[in-house]
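Removed: one protein chain of the complex. Kept in place: all other protein chains.
Entry: subunit A
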């Protein structure tokens, strides 16, 4: 059994530093296992987030050797470089402490993109019948397995360059709703995503799609929003 050299980013928003830990290496060890080992055996003051440990909750995302990853499903042997790991909090979000970031800006942008369900029928009315193979449903279904982990948001260089940009996750959610026949505010969503910081800020660098742990494709979703907002603007003209 070998030893891993793990450098962990520590401190709060005002004072950042890196701390080195030596962690026993095991077979099939995940990055989250490493962080948990440090917290349980080396330094109980280390702050980090996790919940489900099976890639469903989206709370354990961190930067691992400079790449945003879901740490519970990331095997150390696949990402360690020369037996070493660099672990840091997610990029593009304010740090609260150690590996914990403030997710508020991320979720505020979901609201700003009007990426919430807008009911089109009351509870007394019958449910809308939508066939699973309807084109709109198929497009919406392609993006609904997002676990809100913010990995795409951390990977996005456009977010780094313009903090107002809504980001891949919020825009992808908006795109699923634009394609959802049950949503009653299609035009309001298209207006929300075409303004300042909207989908047209995207430079199509595709880091979101590359790094999404659930193999979703926000790049295509944002391209879809660009098409629809353009179509809407042309209709208006």
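By definition in this document, contacts are C-beta pairs under 8 Å (C-beta built on N, C-alpha and C of every residue); 3 or more make two chains touch, one makes a residue touch a chain; residues count from 1.
One rule holds in what follows: contacts and distances are computed from a predicted model.
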The chain missing from this complex carries, among "Aspartyl/glutamyl-tRNA(Asn/Gln) amidotransferase subunit C", "NADH-quinone oxidoreductase subunit N", "Succinate dehydrogenase cytochrome b556 subunit" or "ABC transporter substrate-binding protein", the UniProt name "Succinate dehydrogenase cytochrome b556 subunit"
Among the options A:30, A:59, A:179 or A:207, the absent chain makes contact with A:207
Using the touch rule from the top, list residues of subunit A that touch the missing partner. 67, 155-157, 203-207, 209-211, 217, 219-220, 223-224, 226-227, 230
